[in-house]
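Please read through the structure below; I'll follow up with questions.
Rest of the complex left out; these chains stay put.
Naming follows writing order (A, B and C), and every chain is counted from residue 1.
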Amino acid sequence: MFLDSIRQALGLLASAEVWSIILRSVEVSGTAVAVAAVIGIPLGVLIGLARFPGRGAVVAVINTGMALPPVVVGLIVFMILSRSGPLGSLQLLYTKQAMVLAQLVLAVPLVLGITVSGIGGIPREVLMQAKSLGAGRLQLALAALNEAKLTLVLAIIAGMGRIIAEVGAVMMVGGNFKGETQVMTTTILEEVRKGEYALGLALGIILLTIALAANAVMSRIQGGVMTR
Amino acid sequence: MSDNQVAQTNGAAASPLLKAEGLWHARGGRMVLDIRMIEFFPGETLCLMGRNGAGKSTLVSILNLLEKPSRGTVLYGGERVGPGSKAARRRMAGVFQQPHMFAGTVESNVAYGLRMRRVPAAEIERRVGAVLDDLGIEHIRNHDARSLSGGEAQRVALARAIVLKPEVLFLDEPAGNLDRLARQDLHRDLRRIAVQENTTVIYVTHSPEEARAVAGRIAILDGGRIRQIGRAREVFGSPADDLVARLLDRESADSKRLGHIGRKAV
Amino acid sequence: GDGQAGGNSTSDIIVASTTSTKDSGLFDVLLPAFEQAYPDYRVKVNAVGTGEALKLGEKCDADVVLVHSPEAEEKFVTDEFGTERREIMYNEFVIAGAGADPAGADTAPDASTAFSRIAQTRSGFISRGDESGTHKAEKKLWVKGGVLTPSGVWYRSTGQGMGETLRIADETRSYVLVDLGTWLSMKDSLSGGVIVLLEGDPDLFNQYGVIPVNPERCPAVNARGAAAFADWLASPEGQNIIGEYGQEQYGRALFTPNAAQ
């Protein structure tokens, strides 16, 4: 049964349609996670370093954001982008941009949360050392980033993992249009709904293979920090 | 040693470069520092001594503008400064009691402060090369800074601070892990920069021998308060009390018979 | 039972049905009545697509299926996955679309003509594309309208359920084939992008059938419960409740009972 699925998965790889779905998944989730990193990492470093009243509450809210249900995020983004919504005139609903936006909302809290915790784990002495050698605010943040590299890789991997495997939000705002906004997870769901379990499994295996490859590349880029 | 002390006597006549007034500081709910006033003059070397936990490192951290005192003010060149004063802090440099090495090579660690100050690459190259040579760590230039021996790391930390040519240099027990030869070299270098660059050095140590070698003035801290402060010769010559005398090894051979007393007094 | 420790007791009847049936609220009136008539049984409704519902039956993970795709149902019985198929009720599909009606579906004599006009004018159409009963009915209409395989940028397939597909049509002002129950229950939450343009054509007839899963293939199945449930649906009592449902809320019945007595 499972072996069958794997054979079927390999067969599927020959189809141009499956390839375009895979590429779209990687494009949408890759963009979302890249933007999430650009937003979440600096902001996370800021929150991680700053000491202000109510910081505990902010951290709690961020951690809570990790439990944002994808369907609710999808619903909210849908309502905003809907014709009758505030940004309806942009006509973004059922486009890849809408999917990126929804996934962004899901990825940001995860990237933020892991970054804040990683930065919070840096011993105070390290930051004092940088400060004593003349580091300004921004430079201090860079020093912190450098110390917490391992965590940042994890933040990106976890963020990517969360969204590339997610279906609720992307289904709702993307519409799963064949050849347009169909991604791997929405296709899996569609196949399962049709009772095509084997195809669903096969696509799942392809998704994991891609995640594995991306993960291997990322570890390699980071100079083996994951294997220390 | 004598020209060293001449320079510092001159220094003491000028107006103070760095000054702290009404310092009172608590950590973890306990008072750790309570100093009415302390001044540091351009080009002088002041040794901070005192028992473990006396507050030496805390004082250094406040003067180095890394921490805000619970109460009191720090003045740099007459101006009020604090942890937000980046410009003032960039005229200082410090070697911590437990220096932290940044990930990277020895060379990149030594260049760190210069990079922070956006010094041109060519000048960084030149200055780092000179200081590595000076501190006898040229041979480990490309080693991973996180894999150094204790003494090697301490030398890198020294190099990292000295290369900045600061106006004020804080050294918190900088020779604790240095071997005999490196320690002598350090003392020679410090005397040189005090004179040539008019650097103010605040030097924390437990070693009377080191204090004798580098100090113009000596301040003895105890329980967060200044127990005695004055010219090195005077403090060595007439310690204010028994504790100061024992910290400076001024007690005679009967010290060993005194046994626990000094300890119990803390 | 919230405190139930786990495992499905023999008194449970698992019904695999479609989301549109469940979402219409019909089960909310049917089940209490059934459970009152048969206090030993408790019914659990698993709402999935017609394709998945039949698959669940095939894998013995449902005791009875209630779906709307007559040909697939016949095949299910022929393949001996189910015992016998019984027609229970029907409702109808309607063609909805933007009020502007660029294809003129409004004035078409019948559904297949409306479909061929939509294809000719290349007006936006949203298809469920999920092999559901609705999708299968839609495909038949294309064929009848002379469009063998609709394709092009105007024809979009969502692979989603009826509610989602209707909402997409609403947002994109496109044509859509929708069952009346879903339309009535959802129309108030839509943005007004689509209205009903055509209804009442016999081709838009949407027949539901019930099939108990074959206990010879699936020994673990609750055969007695399944038969009881199917029988009850076809009974005058069940048929009556079906015929009443919706009168109060929508002013008309959502389903028309048509079980052979």
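Convention: a residue touches a chain if its C-beta (ideal position, glycine included) is under 8 Å from a C-beta of that chain, and two chains touch if they have at least 3 such contacts.
Remember, it's a predicted structure, so these values are computed and weren't measured experimentally.
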item	value
Composition of the entire complex, counting every copy that the file contains	A x2, B x2, C x1
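By definition in this document, only the chains that are shown with their structure count from here on.
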item	value
Farthest chain relative to chain B (centres taken as mean CA coordinates)	C
Mean-CA-position distance for chain C and chain B (Å)	82
Euclidean distance of C-alpha centroids - chain A vs chain C, Å	36
Sequence positions of chain C contacting 2 or more other chains	none
Touching residues (chain side chain A, partner chain C) in the complex	82-84, 93-94, 171-172, 175-178, 180, 182, 186-187, 189-190, 192-197
Residues of chain B defined as touching chain A within the complex	61, 64, 66, 86, 89-90, 92-94, 96, 98-100, 102-103, 112-113, 116-117, 160-161, 164, 170
Chain A residues touching chain B - in the complex, by the definition given at the top	123, 125-126, 128-136, 139, 143, 146-147, 149
